[in-house]
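Omission of a single protein chain aside, the complex is shown with its protein chains in their original locations.
Per-chain residue numbering starts at 1, and chain names A, B and C are given in the order in which the chains are listed.
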Amino acid sequence: MQESATKAQVEDVVLRLEGMGYAVHRSSGANRTILGVVSDGPVSGDPRLVEILDGVQEVVPITEPFKLASRAFRPQGTVIVLEDVRIGGDEVIVMAGPCSAESEQQVHASAAAVKRAGAKILRGGAFKPRSSPYSFQGLGEDGLRMLHDAAKAHDLKLVSEVMDTSQIALVERYTDILQVGARNMQNFSLLRELGHVRKPVLLKRGISATIEEWLLSAEYVLGGGNMDVILCERGIRTFETYTRNTPFPS
Amino acid sequence: MQESATKAQVEDVVLRLEGMGYAVHRSSGANRTILGVVSDGPVSGDPRLVEILDGVQEVVPITEPFKLASRAFRPQGTVIVLEDVRIGGDEVIVMAGPCSAESEQQVHASAAAVKRAGAKILRGGAFKPRSSPYSFQGLGEDGLRMLHDAAKAHDLKLVSEVMDTSQIALVERYTDILQVGARNMQNFSLLRELGHVRKPVLLKRGISATIEEWLLSAEYVLGGGNMDVILCERGIRTFETYTRNTPFPS
Amino acid sequence: MQESATKAQVEDVVLRLEGMGYAVHRSSGANRTILGVVSDGPVSGDPRLVEILDGVQEVVPITEPFKLASRAFRPQGTVIVLEDVRIGGDEVIVMAGPCSAESEQQVHASAAAVKRAGAKILRGGAFKPRSSPYSFQGLGEDGLRMLHDAAKAHDLKLVSEVMDTSQIALVERYTDILQVGARNMQNFSLLRELGHVRKPVLLKRGISATIEEWLLSAEYVLGGGNMDVILCERGIRTFETYTRNTPFPS
Partner (left out) sequence: MQESATKAQVEDVVLRLEGMGYAVHRSSGANRTILGVVSDGPVSGDPRLVEILDGVQEVVPITEPFKLASRAFRPQGTVIVLEDVRIGGDEVIVMAGPCSAESEQQVHASAAAVKRAGAKILRGGAFKPRSSPYSFQGLGEDGLRMLHDAAKAHDLKLVSEVMDTSQIALVERYTDILQVGARNMQNFSLLRELGHVRKPVLLKRGISATIEEWLLSAEYVLGGGNMDVILCERGIRTFETYTRNTPFPS
């Protein structure tokens, strides 16, 4: 509460919060009263709604808004098993490949190099999200087929990007992991549909997404029943233009 | 070119660029050669591809990558006409309304207040993009109908958000302007489809989109033949948390 | 406290806080205990120190760390009076002038233009903080004298930058307001000395300073007894390079 808050204003805020179903604990100091708000059962509103009431200084959230994505829910972590490849286990699994599939020859040469270098998963785009409509937009299903054949020929798993709900069935047919690109990290229609897919989802971090927003996006997929979400840190946008993105430590 | 670039390296870069169809002009100083690259006709590649060649220091783009969205293409600007409402003309047109449609009563009270205050366009969400899957997601078609009826009753135009290609036909039926939210500013599947719609598109700036990326997203809509794009500056994400977003001057 | 915190861990944290002189109030929910920490009198440590104790999830500060710069301390605001010029009153006072003093002629022409345009205060640099040591560094005392004479001739007040404690006496002699540049906003030695000056200080916001840090820097000046601090919002550094700085609304 503000320093200038009256007793009546404090009472009003307490009543509203209790009306929503929260338990309210008061800490009264010489200058200021702080209200601790805790929910023990079902409640009917977001406590931040009281921020507009008279006498309220600010509302400070204390716990994370995500549930299924939190360590509290799954303390042992997640291991995703694709036959002999275990993502999230003791081994570091590398995924590598070309930005986009361009030709049979290029894709096969890439897959051979990727295998030789010790990676386990081929990556490559058939649908490309391009900032400019004038850039190459990908080969579509032809590209997926090339990538699938090259992965198989070199005993690699395949991950490729899906950009829209209408592409899910197609991308699922050819790949082992479906990738959500940084630009689609908050395409909630897409995320929700991917919650019903039975293949892992690789979720790239949005270029300016906070870690909280990223985990909330994972929550959309997890909430649909697909518990196999891989988080891909790809760097964030900052004032520094020396590198394309600023990598964030994991 | 780098200071240490050899003559042969410079020649190689020039040959590659000319092979793509570019005209190349050299500026040779005491320490360094700079190549000016200009296209007078059709070319077959992005000149930035030469950045990986030996001896190249950096590639600096000189002109904007957007065309239809540039002032050069339409020096007189764009005016969008919705009967008696002219957006982009001399008058400042205000769009206002609730975050989301929640009930008949709330929507009608909002529309009345909006009209009274002098605004011309009602805004309100029926499909809400929420960071958290646990937040209210909107009333869908029921919400659109409420908004449409309230706008009509108060002689207002209506703008509402479309989140996915599958919602376009529905949102188009009830609204005068289709809104693309900040989180979907680079949902290129959605933008491309909106290029074929015959109603204006209000394109909100992505939370960390550069102005160039924003105009390139507009280019996706314009390129489909829909020349009525309204840019909505809604602030960007910065280190400052004092306000939710940092407004950007227009 | 963490969900997994034991009773003993909660007790330990409470004891430490009470040992520092704080009053501690508990809010215990089904899953988690929240401790409200309030000081009614003198205390001997920062409550954030407990963040490293076992079982503590996070420490969230509730009130602002600045005092003299807060509205609570001076609800009526500050008006700075320089003879007939009142900064912070009802009138908008404009300060204008060249980046740096370069010659008698340039400074006088600038002052004449500034006066004609209705501004009340001439600004111009004699000491210039330059990112590069190879850029022009200012005319020093000669520049100050030129600026002072031009301001006087055109009935203007003068503001100019002071970069170092060693320059304060000199800049104070020629100017009506001493400016602290954005790069020196956290030069605490300089700020502390300016607290003992009897002329107003114009404090520019650091390029990536939060509003809280800015007000804390003002607190250094105010704490020395100089209550005449003018805050100058000059924009912040963001990912957007379209404008040099991103203006922040006041």
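Just a few scattered comments:
Operating definition for what follows: contacts are C-beta pairs under 8 Å (C-beta built on N, C-alpha and C of every residue); 3 or more make two chains touch, one makes a residue touch a chain.
Remember, predicted model here, so these are calculated numbers, not experimental data.
Residue in contact with the omitted chain (choice from B:A8, B:A23, B:L49 or B:A153): B:A23. In the complete complex, the residue from B:A72, B:A153, B:A169 or B:M227 that touches the missing chain is B:A72. With the whole complex as reference, residues 3, 23, 25-30, 32, 34, 36-41, 57-58, 60, 62-63, 72, 208, 237-239, 241 of chain B touch the missing chain. By the touch definition given at the top, chain A reaches the unshown chain through residues 208, 210-212, 236, 238-243, 246-249. Contact between chain C and the unshown chain involves residues 46, 65-67, 129-135, 163-166, 183-184, 186-190, 192, 207-208, 213, 216-217, 219-220, 223, 237.
Just so it is clear, only the chains that are shown with their structure count from here on.
Note: centroid distance chain B to chain C, computed from Cα atoms, is 36 Å.
Separation between the centroids of chain A and chain B, computed from CA atoms only, is 23 Å. For chain C, residues touching at least two other chains, in rising order: 208, 238-239, 241.
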